[in-house]
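Here the complex is missing one protein chain, while the rest keep their positions.
Labels for the chains are A, B, C and D, by order of writing; each one numbers its residues from 1.
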Amino acid sequence: MELFLIFTIVGSPLIAFLMIALLPHRLKRIAPLLSISFIFLSFLSSLLFFLKHPQIQETPFEVQWTWLQANRNLSFNVGFLMDRLNLLMLFVVSLVSFFVQVFSVAYMADEGRGQSRYFAFLSLFSFAMINLVASNNLLQTFIFWELVGLASYLLIGFWYQKPSATEASRKAFVVTRLGDLGFYLAVALLTLHLGNLNFSALNSPEAIQSLSGGMITLVTLLIFTGVMGKSAQFPLHIWLPDAMEGPTPVSALIHSATMVAAGVFLTARNYALFSASSISMETILIFGTLTAFVGATLATIQNDIKKILAYSTISQLGMMMMALGAGSFEAGMFHLTTHAFFKSLLFLASGALIHHFHTNDIWEMAQKGSRSQVLTLLVIAVGGLSLAGIFPFAGFWSKDLILEALEHKPVFHAAALLVSFFTSYYVFRLLFILYFRSETPHAHEEHHESSLLTFCMNFPLISLAVGSLIVGFMGTDLMHHKLLKFISPEAEGKLSIELMMTGTGIAVLGLAVAYWNYLKRKIQPPITATGFRRVLEKKYFMDDLFEKVFGRMVLAFSAFLNWFDKQMVNGKMVNGTAWSTLRLGALLTKVQSGELQDYLMIVFVIASAVIYFLVK
Amino acid sequence: MTLQNLIFIILSVTTLAAAVMAVSFKKVIYNAFSLMLCLGGIAGIFFLLSSEFLAVMEIIVYVGAIAIAIIFAIMFSPPHFMHQPERNWPKTVRSIAISAFFFATLYKVLTTTPWGMSTTQEADFSIQHLGKILLGIYTLPFEVISIILFIAILGALLMARKREAHE
Amino acid sequence: MSESLIAYLLLSGTLAAIGVYGFLERRNLIGILISIELILNAASINFLAFNKFVSPDKGLGQAIVLLIIGLAAAEATLALSIILVLYRGMTSINIEEANHLKG
Amino acid sequence: MHFGILTSILLCPVIGMILILFTPRKSEQAIKIISLIVSGISVFLSFIAYNRFDPSNVLLQMEEKISWLPQYGINYWNGVDGLNIGMILLTSIVIFTGVIVSWKLNYRVKEFFALLLFLVTGVFGVFMTLNLFFFFLFYEVAVLPMYLLIAIWGSTNKEYAALKLTIYLLLGSAFMFAIFLAIYSLAGAHTFDLMTIKDKVTFDPAFQKIAYIGLFLGCGVLAGCWPFHVWSPDGHVAAPTAVSMLHAGVLMKLGAYGIIRVALFLFPQAAQAWAPFTATLATFNILYGALVATQQRDLKYVIGYSSVSHMGIVLLGISTLTVTGLNGALFQMFSHGIMTALFFACVGHIYDECHTRFFDELGGLAHKIPILSTFFIIAGLTGLGLPGLSGFPSELLVLIAAIKTYPISGIATAIGVVVTTFYVVSAIMKAFYGPLNKNFEHIKDIDLWQYFGRGILVAFLIILGVWPKLFLNLVNPITTYLLLKGF
Partner (left out) sequence: MTSSLFLPEIFMMIIATVFFLFIFLKEETVKKYLYPCSLILGAITMIASFFSLSQKGLIFFNTYEINAFSQSFKLILAASLFLIVTISDRTPSLNAEVKPEFFLFLSTATLAMMMLTSAAELITLFIALELASTSQYILVPLRRGKLLNAESGIKYLLFGAAASALTLYGLSFIFGTAQTTFIRDIATRLPDLLHQPIFGVGFFLTSVGFLFKLAAFPFHFWAPDVYEGAATQVTAFIATTSKAAAVAVLIKLIYLLSPSSDTFTSVLVLLSLLSMSLGNLAAMIQKDMKRMLAYSSIAQAGYLLAGLLSQSPEGYAAVVFYIISYLIMNFSAFMVLARIAESDDNPQIKNFTGLADRSPLLALTLLISLLSLAGIPPLAGFTGKWFLFSAAMAKGHWLVVLIGVINSVISLYYYLMVIKEAYLGKVEGNANTLVVDIKTRLISYAAIISLVIMGVFPTPLIHWIEGMVRF
């Protein structure tokens, strides 16, 4: 019975993908319905699985088969592991994916033939993500890790007519694969040294003893490079802002809740291995802080609504990494869950706004009377407040948990506070511009949408808003930390009061500064960027660093190789030898001078030489 | 020194001198004449080697026929008053060197090998014995030599006939 | 210098060497022909010398020399006829001008 | 005694060729059908051979032996074991799809298909035979028709490429010729039968060292080993579609197969001694091929250089001399064969439709030919080793084997994978995505028949990617046996 449930969880999106891909043209229209129903089926079965196994915390359910026999004593297997961490992620992934697909029905309504392709890719992505989450060994995670990268490549480049979209998809795929390089090497090293890649084996105490300290650090850091690539940590985060070229529901699903969270999940999954080496924990902490700071600062100056949310995701992921680095993986996972809800909510809402105003720029939305979209603005407010960490919303609880985890690291604690200040600053900047700075809505033409489409648009928004509220409370002691207990039994979730006070204080401070800037002085977006702002404009020169330095250097080297191949290897070695044999031939024919006496001279010389040798 | 040796020395000196003259004179006609002299000397040596018939044959065929044919050819070819190409020294030096090298190796070979002298005393040099061999062991070469001569003459005729066709 | 085998062999060796010299040096076709005759005669001296001093059956060498003389005659006639054809073609029998076929 | 299945596979193309020679020149359709039937039978027969083959039994199966010239140690001896059953299957599939793909050919059809079948006979022969004489004979039979096929039906600077290719490959085979004879007489084997040589003769180390490197470079020339790879990009680009499919798909595997079957089998100690050298060459292959591929402006050149890079992975797998490495190499040979065949099939169609392969002239084709672009993208993804497609398991196995013995090569392979991703994705972007080039309005997508031809290849890629056991079960026992027996 469990096996059947697992297969439905894991297999249903794949079936949806195959059915849509093989659908004849006439039936392309039912693609959305197909993919939504199957993702919902997967969500239901995971729920059912949880209900049937309440005591899931203690006895994880695992099943596996051998997939690849490398040689007599080395084999890789394929399997599924169901324990509290997996189930939590399964809920998050399938739920968010379900809401996004419902929303996409409305968003992609006027896409026509591309719609079936869109939904096929979406179900492919959900299949890959679910399997990644449910897998029981590192190799299978790596396999679906790359498939997820592929799905994000296909979806970012969905509107392949736009050169900028294809450019962004290429960048995303190459950068993530650069990260996966480390992960790939880690998988190879671990197979070499441990032979068995199951998570249970990896994190077992005897495995950690058998590996030398240096090897554990090396392997964990290599895995971390993979995580950096996928979860857009500091040096490899450059692809996420460009990934906004894709349709907004895609960003909502992939670039806020699921894919980017995969890195955090992987670290959490192998937490025993990671925590075994203090150096890697330190590096995770440092990189997490850097990412959080960079993300938050860059988000403050963006005018494109999706870019703001992208940078905010980067900074929140940085926060999660800081929590993991600091030693409490339940804080990280709890923030991941809450973040999944309110960030996907924010993205979907901004999608609704873009869909309505046909522009990404918040200032233009303001001119076009963004105030008129009451429901969307309300929902954005809910999401924004929970992002900023205001009291009753989900963000507040999980952020404070992280602050509490960072308690004993003063420097990183201060950095976290600074980041949450910037977070609340750009959230309220967004809200004030959209709400208070918007002109009175001129009588815009009321293009009425069919009731179904509006429902598809609003239902996910509302449910996600409610979700982001409930999830927050589940962590508090009111519901005696049901969610926290669910994540890790021994976590004592009470928060110290003064920490809550400082958190809220910082958030209010951010609100005040934003109010001062945008309502009081009504500053317009500055034209010329000066000083620190220019640095921000140039995204800390990171993009240039990659494009100009690495890209140019590698391409220059391969240009040299290409020249070397054409001229030296091909030109000199091959044509050269051919030319010299021909020259030798021409030389030999010179000997054939046509003079009989020259011939005979050679004949007699050689004849007497031979006689001489024969005699000697 | 017996009379035999004396004659041998005189004959060989004359032959060699004539041979040198045959290949060194600028005018071809002189070469032809010195060739005839040299062949005469060789006939003498044949005589010394106790095969008189061959000496006579040498005189008749070589001197009488081939040398004369050569002189005929010289008459047909460009008259000797036309300017003779002056001597090309590098070529001469080169050929002297090669022939000297050739002779040196031959000399080395000849002098080092122990020649087994024949033991049989009754040496029958007579013409009857020669005839018996020519029609005994060498019947086939004897026939074939006639075909060769026939072919050579036919070829010469052909070359001559080419003259009209050519004009 | 006693009249022994070595003497004759050396004599024919020098004759052959002179023939070779003539062959390589003469610029006139007929000159070359003459030097060929010389080499052939050197060989016949060789044969006769061996016939007298070494060969058990004295008639062998003589028969061979007889055949050689026949051969030489055939060769000479043929060579002379071709030389005359060449002379008609390029009005000179200088070997160095007969080098159109080369390369 | 079952009828000689191997000889009948070998005879299929020969009979086809003879039939074609007698069909009149004008009835082109009949010629195409004959070659299709013949290659179809060869596919059918190789499938029979495949499922009759029992992997656990490591010894030779379906042996056929006819003594040809016994006193010269030459006898016609075919046999199948784990190494070549996969290759025979690969060849039959590639020729079958190759014939389908060149269905629209109209210039001198008779000679084209006759030469194509002659080429395949050579390839089949090499994969089946266990006698060095016939190995060499079929090896050259496989190379020579290449010249005419490329020189007459080829495209960019075809004559130069054809000549370079033929002379290069034959020069490589010249070394093999000398070494085979040396094995026969110098080492006193007095037979060309591979197995009897192995049992009868123990070669002295000095001879082994020279012989191994001679064979490795001789076969390596065909396998596109680094300094001798120069002919393969030009050859692929100039060759017509079916020929470059066969060539990159199968002929390059001939070289690698030769190294394993003859060089590694007979001279294991020398293989060990030379392993570091060959591994560095292979690493050079991988990185060099990938990096140069990024610079190419012609779609076919990109694939040509990618073949060089992927063959580097095969050579690296061989030089690790571990069971995993060898399994990875054999798997990569099979999967790369199918992948390149698919690549060239797609590019062939693009060239027929748009008459150009340069990136700056192409663009936005996905809009007009969606099915073909999907096939191309699938081939590209296999190239960059995406899990779920057959490229991944082989690269994984080779990486694991390489990391243990040559860590630098292992890292280089991983970096190579990233560079491959870059040039594959850029190629897809430049050729298929972006705005549609205006003068390609008229191009039409592949019809059902062509779809079927390429579909088989895609099916193989996916099946092997998802379920690699199918191929590895074949290969595992023989490689373990080979390496155990050798060292």
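The definition used in the following text is that a contact is a pair of C-beta atoms (placed from the backbone, for glycine too) under 8 Å apart; a residue touches a chain by one contact, two chains touch by 3 or more.
Everything numeric in this text was worked out from a predicted model, so none of it was measured.
**Student:** What shown chains come into contact with the chain that's not displayed?
**Tutor:** The chain that is not shown is in contact with A, B, C, D.
**Student:** From the listed residues D:Y50, D:W68, D:F358 or D:Y451, report the one that touches the chain absent from this view.
**Tutor:** Going through D:Y50, D:W68, D:F358 or D:Y451 one by one, D:W68 is the residue touching the chain not shown.
**Student:** Thinking of the whole complex, not just what is shown, which of D:M17, D:M128 or D:A151 touches the missing chain?
**Tutor:** Answering carefully, the residue with contact to the hidden chain is D:A151.
**Student:** Which of B:M75, B:V93 or B:L158 sits in contact with the chain that's absent?
**Tutor:** B:L158
**Student:** What residue numbers in subunit A mark contact with the hidden partner chain?
**Tutor:** Missing-chain contacts on subunit A: residues 581-582, 584-586, 588-589, 592, 594, 596, 598-600, 602-603, 606-607, 610-611, 613-616.
**Student:** Which positions on subunit C touch the chain that was left off?
**Tutor:** Residues of subunit C in contact with the hidden chain: 16, 19, 23, 29, 32, 36, 39-40, 42-43, 46-47, 49-50, 54-56, 60-61, 63-64, 67-68, 71, 74-75, 78-79, 82-83, 85-86, 89-90, 98-103.
**Student:** Which residues does subunit D use to touch the chain missing from this display?
**Tutor:** Within subunit D, the residues that touch the unshown chain are 68-69, 72, 133, 136-138, 140-141, 144, 147-148, 151-152, 159, 163, 166-167, 170-171, 174-175, 177-178, 181-182, 184-186.
Note that only the chains that are shown with their structure count from here on.
**Student:** Taking each chain's centre as the mean of its CA atoms, how far is subunit C from subunit D in angstrom?
**Tutor:** Centre-to-centre distance between subunit C and subunit D: 66 Å.
**Student:** Please report how many Å separate the Cα centroid of subunit B from that of subunit D, as a whole number.
**Tutor:** About 71 Å separates the centre of subunit B from that of subunit D.
**Student:** Residues of subunit B that touch two or more other chains: which are they?
**Tutor:** Those would be 91, 94-95, 98-99, 102, 106.
**Student:** Any chance you could list the residues of subunit A touching two or more other chains?
**Tutor:** Touching at least two other chains: 597, 601, 604.
**Student:** Can you tell me, using the touch rule above, whether these chains form a line, ring, star, complete graph or other shape?
**Tutor:** Topology of the interface graph: other, matching no listed pattern.
**Student:** Name, in rising order, each residue of subunit A that touches subunit B in their complex.
**Tutor:** Against subunit B, subunit A makes touches at 597, 601, 604-605, 607-608, 611-612, 615.
**Student:** Quick one: in the complex, what on subunit B touches subunit A?
**Tutor:** Interface residues on subunit B, with respect to subunit A: 91, 94-95, 98-99, 101-102, 105-106, 108-109, 112.
**Student:** Please output the residues of subunit C touching subunit B within their complex, sorted ascending.
**Tutor:** 1-3, 5-11, 13-28, 30-31, 33-35, 37-38, 41, 44-45, 48-49, 51-67, 69-78, 80-85, 87-88, 91-94
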